[in-house]
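A single protein chain has been omitted; all remaining protein chains appear in their positions.
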Amino acid sequence: MILQSIRFNAIVLAVFALITAIILASTDSLTRDKIAESERKAAQRKLLEIIPIERHDNDLLMDVQPIPKRFWAQLGLKSGGDIHIARRDGLPIAAIIPAITPDGYSGSIAMIVGINFDGTIAGVRVTEHRETPGLGDKVDLKKSDWILDFDDKSLVNPERDGWDVKKNGGTYDQFTGATITPRAVIHQIAETLEYFSQDSERLLAQAAENLDKIIESSDE
Amino acid sequence: MTKTWVTPGGVHPPENKHQSLTLPIGALPIPEKLLVPLSQHIGAPANTCVKVGQKVLKGQKIADATGSVSVPMHAPTSGTISAIEDRPIAHSSGMSAPCIEITSDGKDNWIDHEGIADFEHSSPQILTKIIADAGIAGMGGAGFPSAIKLSPGHQRPIDTLIINATECEPYITADDSAIRERAAEIIEGIGILSHILGNPSNILIGIEDNKPEAIAALQPHVADSGISVVSFPTKYPSGGEKQLIFILTGKELPSGTLPAEAGMVCINIGTTYAIKRAVVNGEPLISRVTTMTGNACGINRNYETLIGTPVSHMLAHSEFNEAACSRLVMGGPMMGFSLTSADVPVVKTTNCILAPSYSEIPDDEPAQPCIRCGMCAEACPASLLPQQLFWYSQAEDHDRLEAHNLFDCIECGACSYVCPSNIPLVQHYRHSKGEILKAREEKVKSDHARERFEFHQQRMEQAEKDKEAKRAARREAAEKAKASTAAATGAGSAADIITAAQARAAAKKVSPEQQQAKFERSIAGAEMRVQMATEKLAEAAADQTDEQKNILTAALNGAKQKLEQAQTRLADHIEQHKELDSEQVK
Amino acid sequence: MIESIAQQPILAALIALVGLGILFGALLGYAAEKFKVEGDPIVEQIDELLPQTQCGQCGFPGCKPYAESIASGDAINKCPPGGQSTINAIASLLDVPAPELDAEHGEEADLKTVAYIREDECIGCTKCIQACPVDAILGAAKLMHTVIADECTGCDLCVEPCPVDCIDMLPLEEGLKQWHWPAPLKTADLIASDRAPHSEEGRAA
Amino acid sequence: MAFKQITSPHAHAAQNTTKVMQLLLWATVPGLAALTIQFGWGSLINIVLAVVTSVICEAAIIKLRKRPVAFYLRDYSAAVTAVLLGLALPPLAPWWVVVVGSMFSIVIAKQLYGGLGYNPFNPAMVGYVVLLISFPIQMTTWITPLALLPEGVSHPGIVESLGIVFAGYSPADGVTGATPLDSFKHSSGLVVDQIYQNDPLFSQAAFAGVGWEWVNLGFLAGGIVLLATRIFTWHGPVAMLAAIALMSIIFWDGGSSESPGSPLMHLFSGASMMGAFFILTDPVSSAVSNRGRLVYGALIGVLVYIIRAWGNYPDAVAFAVLLANFAAPFIDNYTLPRTYGHTDRRRATEKEEDA
Amino acid sequence: MQEFAIILVSSILINNYVLVQFLGLCPFMGVSNKLESAIGMSAATTFVLTLTAMASYIVDIFVLMPLGLIYLRTIAFILVIAAVVQFTKMFIEKTSPLLYRVLGVFLPLITTNCAVLGVALQNASKDLNFMQSSLYGFGAGAGFSLVLIFFSAMRERLAAADIPAPFEGAAIAMITAGLMSLAFMGFSGLV
Partner (left out) sequence: MSDVTASEVVKNGLWTNNPALVQLLGLCPLLAVTGSVVNALGLGIATLAVLVGSNTIVSLIRNHVSDAVRLPAFVIIIAAFVTCAELLMKAFTYDLYQILGIFIPLIVTNCAILGRAEAFASKNKVGLAALDGFMMGLGFLAVLVALGAIRELLGSGTLFADMHLLFGATASSWVLQPFGENYSFLIAVLPPGAFLVTGFLIAIKNAIDAANKRRADAQRDAPVKGAKRIRTTGHIS
């Protein structure tokens, strides 16, 4: 009796499983490429905002270099990360560097900083934060254009002392009622510039090395 | 100074006791008619033992105790029994209950009576019997038959006798003035109690410190008698039995237990006096000290009042001004209940009639919402959470109410007194207690009904089975017989079936006729009822009120309708029957 | 092995799902047989809450059958004698919202009633005795009958069978013993009525 | 002769709910005075605005429910809620902030539950938190205390204040600034002594934070009056203040750069005293028994400290009170007093008492 | 150790599954008007949540990942949940009839509690290890229990409140939950 019940029920369920497996697996194989494509596009989008498509001709997502461990602390990274290189005609023109500041009003703020190889900023975007809606969240481009203020700035423009909020004698605006968030972001961008000035040569060398590999793989 | 304990909570309402203490205990003229309710105490109502028209003497027993928790009643004065019927009585409901009315003959003749001067030589049993026969029920509150409290049979010997002279309610001075004027007799009463209880080691008279004269009056009598007069700070409700026990002994009565189980007895001072009169003077309880007070009365004082005196009689002799009176209260302002009519009589527990003016006790303002301020909890002598009780009472959540110990509420009213939102808390509790008790009662009833139903089902089943068994037996017998006849005749089974079918058809035929008979009978019944109703209506037409007429007309119409119904049913039946018959013919 | 399966998406999905399906199917089948639920204590608990009038207004022959039906999912609002309070109690037991009484089965009576047989009209037919579910009627054939008021549940099942209509349902008298304080009026109702404060002298006095 | 059937007791104490509320309003005067002296006219304007809005909302809803408006307005509870909300809001907040807050308090937190006595959450604090979350800029713009105003600058006068509130003029430079708790929280990396020396909010203070210490003393004084008049019992406030003090002693940490601050600072900054004596004492939404109020108060104290020290918000009285309101009915079930004649305290969930 | 504490505080208070993340709302709204049953429900849910977090971790790591069937997570996890619930029921019924009497009625409801599936899916997408997954499961259950129990005590209190008619029942429960979630916003930023 028990065995019979087990067998019957097991068979019914197995038949179900069979049918669903077929349906799902086919759906999966039909959508797989499309999904991969969408995922890629989404990942690219942030990078493209910083280095628009007109400025480069390589695949930003593929052209990556790991960050050496000794720089992790400077960039606020706990488990490392990848730098994306933008090229035009094979020549590296800019690097997109991930960075995290732990000093946000409510925890850390993650961003990506695009730096041209001439040391100027190509663009900055905040990718993750938990700042107070309405106050600190203005670092997000969705809420305010403040983050665009950094475009074309560099370690000499303004001088290192200028990399702070106006309240503390810097050149950048704070937000009404919120100083901590912008200050944290500004400081981290400056740190990232510092990092870049120290490491850009190695990046360039590595980029040249990578070029061959990338050409190879794209030939396939 | 004996050590006293402090109860939690409590309130200090204005005392207002001086008004009625300016004059000594007075006496009222005997009212023309007295009304003795048969139920003035906790327990079964007494059983009338007189007849209308019978003459009675003062102190003569007019009703017997029924069962163990009950007390007899006595005629408060001499006169004639003029009625035994339901009358409004002193009860919160304002309802009526059986009462004996005595028309006084003005002579106030005592029946023969005799006391026992040297009670020390009588056995406790005899004394308790005297107390029981004297109709003494607690005069301090609930009206519990005192004799029962005093009878042996407690699990443990009584080691503490507490005499409750607290009188913590405002306005009331009945006990106070009784002590001032009758201290010696009261102490003698305590002696009787002590003797009955086997000389408990502790005899304490508990009294609030706002009665210095009473304390002074008691002091000389208690000197080296083993009785201590313990005074303690005035606070309402120190007089509650449980509270007093705690104040005097520091012990709490476990919830749901009686003082006797803790080896204590608590008796009101007025009861003590009544016991003395009963034992030493042989007088049953037919009068008590009652305070008549309140600004709607010109005269505020205590009276030795005959039980059964209508309140209106008291008012009439107190310069009562009805227009000024905001309400009429029997008892004190904290626990007393309002009277809807002044015709109700004074009973054994009536310690006060309060007729306040509007400025003294204004009409209640409508209740505001409870803000859970907790003042009530601060005031509650039982450490309950009145605001939660109120809340759950509104939500009708009986489980939670019981978990919050609703039944430990002594209904003292301290919570309502302090409530800034004027919520009639105590009424909510009383209502909920009533509902819970009702639900419990219904539960018992429904359990009983279930048992009976199950029994009924079982019986039916059994009957069915028996029938079945009998049928089977009969069939068997028939078969046997058949077998033997078949064996004898060799054939005939077909014929048997036919006869059986015929018999069945015949049996069926009877039933329509029976039914017809039934219908005819019911028509007869209905006709009779119509006739009766018509007669009654005709009779009533002359001298009844409209309302009653309406009722009767309705009854008549109902009867007519039933008649019609019965007739149509009969007609239907006959019709059907015809059809059936014709079908059968086809 | 695993890799080779993973290469075949459909096969992989199939194996995983069928595997899980067989596993759990077998398991549930086993459970279904082995742990069949027997006896339902909830029926007893529901029956405890029903008023036991045994009147059949719920459409079941007695309270217990109705309790059984509730336990297997029937609506809880079919018992007029129990009324709203019974519905609430059952709802709280079963942890479901309390509906209103289903009018199809009758209305909640305001007053409890008991049967009363007008003895001078009773012809002693015993029909009412058979009808009474709790054996609350005393009597024998051809002798007049009486109702034991304390036993009567007020179901009025005996009224209809009586051939001479001598049974009345009388409201149960409420005496002093039954009386208890009614709940105080709600403030909103109070103010709406004419019980405005008599004097504004204040209570400070 | 016919008389009314009225339930006992017949006598009543002189106290009534209206008087309780009025007394509470009077008791806010010292705190309000300190606020006005330290921060200008803003709080007064807040209060007037809040009271008007609240009373109108309350009346409207009572009317909608077809209840007697006059009777329910007489209890003054809407005014109390409004005043407490007005006191809690930053002075010179735009008028619509005050209006939205009052409406939320009265309509959603109070009247939807049936009005006075039924609301499970403290209405004033609901209003406050809604505003804090919705309008963080307006809610975190505080006024600089009198003593720290830059030279030549003074608090706006009454006319100018009204302009700021209603017409949206912005106050002069230096008139707005951080509160001590805010400032302390964001001076991370400094040891406490450094903060006390560098930050004028502390360096110029008598014992806690400039301006705020007086405001807290004002509310403390009002609270003591209420305690003395037995409007509430000591359990809640004392438990809360003790819990804050205890927590800040435990985590004081010698004043390192990680220290969340001294007990004195926590007791006399922000809404500590107002919270202890005026907010958590709201009888309606708090626990009922004395023991329950001890637990309730202590819970608020601990939560206030936790959020102040490690959370996002510089002050946390409102959140802590709401969280404790949420826990209150549960606390009530387990903190019944021991009733006369019972050996043990009961739990409200017990069906039958344990033997 | 500190990491575990952070996981617990985060999942119980800051990211409370019911009030902040909106998971498990149906049972939260549905069954919690009696304190006693809320406590039973809480215990059962916490138990099942912890167990499914563990079991789905195992299925994910040892079956789905190696086979490259991440897209089958939903279906696999829901099967795991059904099985765990059934197992729990059987287990309790057999070992402790007393406990079963308390928890029995709540168990089937848990299958449809989306906090259970939600936690399994979230854990899987967060690349946690076994210990962390289990802790998140437990924390989710504890957070669910906390608000469920407090909420039921509060709803019991609301039984006597004079709530305007249209708001009685579900509406006021929603609003109360809203105010509760307002209060929970105070925890933001704690870790």
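In this document, chain identifiers A, B, C, D and E correspond to the written order of the chains, with residue numbering beginning at 1 in each.
Keep this in mind: contacts are C-beta pairs under 8 Å (C-beta built on N, C-alpha and C of every residue); 3 or more make two chains touch, one makes a residue touch a chain.
Note that the structure is predicted; figures quoted are calculated from it, not measured.
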item: Per the touch definition above, residue among D:133, D:148, D:191 or D:264 touching the missing chain; value: D:133
item: Option touching the unshown chain, where C:44, C:104, C:119 or C:174 are the choices; value: C:104
item: From A:38, A:168 or A:197, residue that would touch the chain that is not displayed; value: A:38
item: Touch with the omitted chain, as defined above, among E:40, E:118, E:137 or E:189; value: E:118
item: Hidden partner interface residues of chain D, rising order; value: 100, 108, 130, 133-136
item: Residue ranges of chain A at the interface with the undisplayed chain; value: 5, 8-9, 12-13, 16-17, 20, 23-24, 27-28, 31, 34-35, 38-39, 41-42, 133-134
item: Residues in chain E touching the chain absent from view; value: 19-26, 28-30, 71-75, 78-79, 82, 111-114, 116-118, 121-122, 125, 165-175, 177-179, 181-182, 185
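Heads up, the rule we're going with is that only the chains that are shown with their structure count from here on.
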item: Contacts common to chain C and chain D (chain labels); value: A, B, E
item: Furthest chain, CA centroid comparison against chain A; value: B
item: Chain whose average C-alpha position is farthest from chain E's own; value: B
item: Distance from the mean Cα position of chain E to that of chain D, given in whole angstrom; value: 33
item: Centroid spacing, where centroids are CA-atom means, of chain C and chain E in whole angstrom; value: 34
item: Shared interface positions of chain C, touching two or more other chains; value: 9, 12-13, 16-17, 20-21, 24, 28, 34, 181, 184, 187, 191, 203
item: Chain B: positions in contact with at least two other chains; value: 92, 363-366, 368-369, 400, 424, 427, 430
item: Which pairs of chains touch, using the document's own definition; value: A-C, A-D, A-E, B-C, B-D, B-E, C-D, C-E, D-E
item: Contact set on chain C toward chain D in their complex; value: 181, 184, 187-188, 191-192, 203-204
item: Chain E-touching residues of chain B, taken from the complex the two chains share; value: 369, 391-392, 394-395, 397, 400
item: Complex interface listing, chain B residues touching chain D; value: 8, 11, 13-14, 92, 94, 170, 242, 246, 252-257, 312, 322, 325, 327-329, 331, 333-343, 354, 356, 361, 363-366, 368-375, 377-378, 381-385, 387-388, 399-400, 402-405, 408, 411, 413-414, 416-422, 424, 426-427, 430
